[in-house]
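Moving on to chain A:
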Amino acid sequence: MESYIQIRNIVKQFYGVYALKDISFNIAKGSVHAIMGENGAGKSTLMKILGGVYQADGGSITIQGKEQRINNVNDSAACGISVIYQEFNLISELTVAENIYISDIPRKTFLGFVEKKKRSANAKELLEFLEIDVDPDAYVKDLTVSEKQMVEIAKSLSRNADIIIMDEPTAALNEEEVKKLEDVVNMLRKEGKTILYISHRLKEVFDMADTVTVLRNGEYVDTKPIGELNETAIIKLMVGHEIDSSINRQSYATERVLLEVYNLHLENVFAEVSFKLHAGEILGVAGLMGCGREEVLAAIYGLFQYDSGRVLLEGKEVSFKSPKDAIAHGICFLTDDRKDEGILPQMSVEENTTLISIRSAEKKLGFYVDPKSEAEQLKQMTDFMSIKYANPKQKISYLSGGNQQKVLLGRNLLLDNKVFIMLEPTRGIDVGAKEEIYSLLSQLAKEGMGIIAVFSDMNELIKVCDRAIVFCDGKVTGGLTREEFNKEKILTFAAGRKR
Partner candidate 1 sequence: MKKFILKHSDNLSLGAVIIMLFIGFSIMQPNMMTAFNIKNILVQVSLTAIAAAGMTFAYTAGVFDMSIGSILALVSVVVAKTATTYGFFIALAAAVVIAVMVGVVNGLIVTKLGIQAFAATLVTMILIRGIAVLIANGADIPLYSMEGIKFISSGTIAGIPFPIILTVLVYIFSYILYYTTVFGMKLRSVGSNADASKISGIKTNRMVIAAFVLTAVTAVLSSLIKTAQVMFGKSTIGEDFALDVMTTVILGGTLVTGGKGNLTGTLIASILIAVIKNGLNINNVNSYYQQLIIGIILIFALIVNGIKTMKNERQIRREG
Partner candidate 2 sequence: MRKMKKALAAVLAVVFALQMVACGSANEPAKEENKDTNAQETQTQETDAAETNDTDKASGESKGVIAYSCYNMSWEYYVTLAKGIRDAAEAAGYEYVEHDQRSDQSIMVQGCTDLINQNIACLVLTPCKPEAAANVYEMAAAKGIPVVLADISTEAQGYLACFKSDNYDGGVIAGQYALEVLADKGGSHKAAMITVDPSNTNISRSNGFKETIEPAGWQVVSELSGKSEPDVAYSCMQDIITANPDVEVVFCSNDPMAISASQAVADAGLVPGKDVYILGYDAQTNVFEPIKNGTVLGTVAQDPYGMGSGAVEVFLKNLDGEMLSYDEEGTKIIYTDQWIIDAANAAEYE
């Protein structure tokens, strides 16, 4: 007999780049089917297609032998699918109950009056059943992240759909909350619901899943019953071929300590964070989404203030009120949100490159922008990183991701900096550009700069970094030297289990 859900040859492109290539596998009714893969493997894209947020460019989805065209959210709901998305889709100005029942509100039959009491009651029931201690009439904006996550789950359950997709539902949950979720999942399975479960946390997968499907950069790898697998096996499937030789690239790490961080603390974001950065060292930062690593680095850079802790730059204590201070002290920062926080889309390549450096004081007439020096600066960076653009006045938004990223790097490199904080320096750029960025990093390290780089993709981290620290739930759960590097360890730390 044919299986409950058949996914056949699903293809999805973004701007000519394949996010999903010809994905096909089956999902059995009443099973918990885990979908695994590294960041950018295409799991979330696939789920968004099932949820009707994206439309597949090709391929078919068959549910109970009926081929379904899922063109929008409502179609997907009609197919009995409900999705818990990775990023929240709660309306902060509405109450918990309203959010839970936003798409199917219990209403009196005449005029769309909402039956508040009934709704709140249902919501309360549901929340109690999930053992979530949240007032259904509380406003979502007043909830903590994990509470929000649980509400998201309640929301998707409320539609009592047959197929429930959970995209990293536990990313923001602590141990016992995860336990709760496991119970819920098991209970749902008993009710004969089908669950697609996405998670990085191997433990959960082994506790819950019946079957595992692994994707790797947009391609289908394999589907196996959980029985036939162990952690290492799965990680192998996820990682694929071992990483190439350049792993033993020369390290330029010195003994000179550039940056020291002691017990950095910001209430319910991160706590007791301490680490050192040496000159010429590339320090990798690993961790799962929502683990607080970006926040720590942003706080050090002065984007917002931490509650307590000390930061030492070359032995002198510093505390940056604003990025301006940080830059003045020779620290620079590369955002992971290139589109919204990086480029100035309507401005030229040149202007984007010199955004920071035009402020440099040593110029006479500090307020005057000298076109010549600007051109020179751009040229300098172009030669240094071989940025490709039609002409210096071209809008940066017309450049490819890789070149945009180079411009953003150049923006910071025009000043002689000691420390470079990078979030996801290779996010959303093609393979060739990635390689260039890698060599650029070691180039900088060679020149004695200290680099802190956040990588979600462990291959990259292992390939590029001299040393790594791993975050989980806002704490540093482990540190590894290059010799100790291996994925299992990092994933273990990232999943919050200390040595």
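Candidate entries met the following condition: all candidates are chains of the complex that A comes from, given by their letters.
Here is the rule we go by: a contact is a pair of C-beta atoms (placed from the backbone, for glycine too) under 8 Å apart; a residue touches a chain by one contact, two chains touch by 3 or more; residues count from 1.
Being a predicted model, the structure only gives us computed values, none of them experimental.
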Original post:
Looking at this complex, which candidate touches chain A: 1 or 2?
Top reply: 1
Original post:
Which chain A residues qualify as touching candidate 1 in the complex?
Top reply: 51, 53, 72-74, 77, 85, 88-94, 98, 102-103, 105, 107, 111-114, 116, 145, 266-269, 290, 295, 304-305
